[in-house]
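Below is one structure; the comments refer to it alone.
A single protein chain has been omitted from the complex, and every remaining protein chain is retained in its original position.
== chain A ==
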């Protein structure tokens, strides 16, 4: 596994194994460093290693540039926040429509400087306009508050006057002549009202009103009369965009001291007090004045607002291209910070992983970068030999990435290991479909997948939200799941729990008869799938259960055997012959001698026509149990010589256990003994060679430090106790696993059964009773029930059941199949790529 000096290059990129990777070293002249990295970022093929892990982030070489870029990024964020806050959306020009800002080549520095200046100019202008706008709108809000106070107090005064006269008159009602008295009262009362009223009026936040009231009441010991009304429309704060609701209040109290206290309390609780005259005429005057000033201010505010909007619209035109540039520049400088300087500080040294087949592309890119920047010194790339394990890189496309993601979620494949993601493309939808077999439901899924694929271009750019985004990401998985479900649906002959009658049935029911009627074979054989005659038969369930159960076992053993076989290419690639003879071989024999035999028996039993046989069909379950409990004796024979065959198979399986358990640790022990006897302590043969070789190479280049420092990573002490423990666990896990995993595949049967039953129940409970209707009411009911049935079918049977079947298929792949061969000890290749930058944020 570690002896991979020169990885073998496959002719075409394949999903079977991860890409061959190379550790490359780049010598980049300082003046082209920026352009080189930016070119490589566009290419997206190199993962750079951090060559100065001990250096603090703020002590790295390009921290000044990063800070400048961050300041620019902050401004860009500020602009987009401003634009977001606008109530009417400001148009933002999409990125593909904008002229690209070019930050490479000889004029790059100029571009960045210009952009910096532009951004800061825009920012200061926007800030200025914002503050002007805030001041104006603050003043306007005050005036509006004043207007409200004037209006509401006017209403209040009117009511107070009316009430006062009312009260007076009601007191005097019985005793005096009405008209005359009233007149006189009125003459006196009007000035009286004016005299007595000492009050404070203002506006306060509605949430603070209760506190305000209570505090006032306590401060004045109840010596006040307070009235307040809501202001219907909210006040919008120009700076934050939040709206607050306020109330007008008016408080009557007596005495200067009290009034002063009221004023202080109001101020401390954030209320604004407006001077209001007790005289009605003066109030009208000031209302008029306030209204006039409001109009002026609104004009001014409108003007400021529209210039501000124009400014934002101008910003919106190039906002996205700025954002893009800033993001890329930041990535470039962060990458440059990973590089090392040579002694003369004229050249940057970078190290990184890249796919071996892309090295030519990278070299082209390097040359291109040199040409762009107009210098004559090109960056130099050369491959390093290393014994470190390279990252795992699977080249996926939009079709395979979903399937690969399923396997990556379990674990990233070890470098160059056989990738189960490739096989999952078929096995995953197939196992799903075994549980989901229904032509109708399959079609619904298929159509929805096609709809997503049809809108692919449009939706790939949009943010679809977490839930729908997940479905969209797996659209090709769903497509295949739909296709396979239709296929298995045809085999089960099941469409929305009904059957299709495609070919001539092999059974005929007698025309008439009462009680239980028996179908007679008519000589035909139904060509494909389940005979529709089974539908509705009393023993249909018994038949399908037996069929699906056996089918699950057959599929399960096949799937596991296949997964086990995937060990073989791994062992061959990594030269692990002992693992083939003492790992793969006994495991295969163990599995086949017990469960492979069971599968053979199942198929044999299917092939025999038991109606013509002299013996009754034997139960395979009791046969399997009997094989363990009483080897050699057969109670219900299936074929001749069964006892002998079963004893031999059992013996083979029994031999396999110690074989798996002991041989490999013994060989390792002998090997280490041999090495020790030859006098080479601790160093493994191959490892030692490559490490020394690399040291030499590093020294030749004159900077061995960076490479040699990591060489001890690969060494592994052959701790014998650990090997034995590992082997014991592994053996127990495999042997018990074979049994439990086979049983686990029965979920295929269980879920398929549940799905079929559920869809039948749904049909019977909703649609079936209304199908025969022929009057108008019946048809309306039918329509209504159809809608209900369809909705339930989609949401329960397709979405919920589909998710459950998906989950079980996932489990069968992760646990039952992957445990047979998948090491998953690698780490993901994460290249510097501008294309993926956007997704990360």
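Keep this in mind: a contact is a pair of C-beta atoms (placed from the backbone, for glycine too) under 8 Å apart; a residue touches a chain by one contact, two chains touch by 3 or more; residues count from 1.
As a convention for this text, contacts and distances are computed from a predicted model.
Asks: If you had to name the missing chain as UniProt does, which of "AP complex subunit sigma", "Multifunctional methyltransferase subunit TRM112-like protein", "V-type proton ATPase subunit" or "Golgin A7 family member B" would it be?
Replies: Per the UniProt record, the undisplayed chain of the complex is "V-type proton ATPase subunit".
Asks: Touching the absent chain in the whole complex: find that residue among A:63, A:491 or A:645.
Replies: A:63
Asks: Of the residues listed, A:265, A:319 or A:660, which one is in contact with the missing chain?
Replies: Residue touching the absent chain, from the options given: A:265.
Asks: May I ask you to list the residues on chain A that touch the chain which is not drawn?
Replies: Chain A touches the missing chain through residues 56-59, 63, 66-67, 70-71, 74, 77-78, 211, 214-215, 218-219, 261, 264-265, 267-270.
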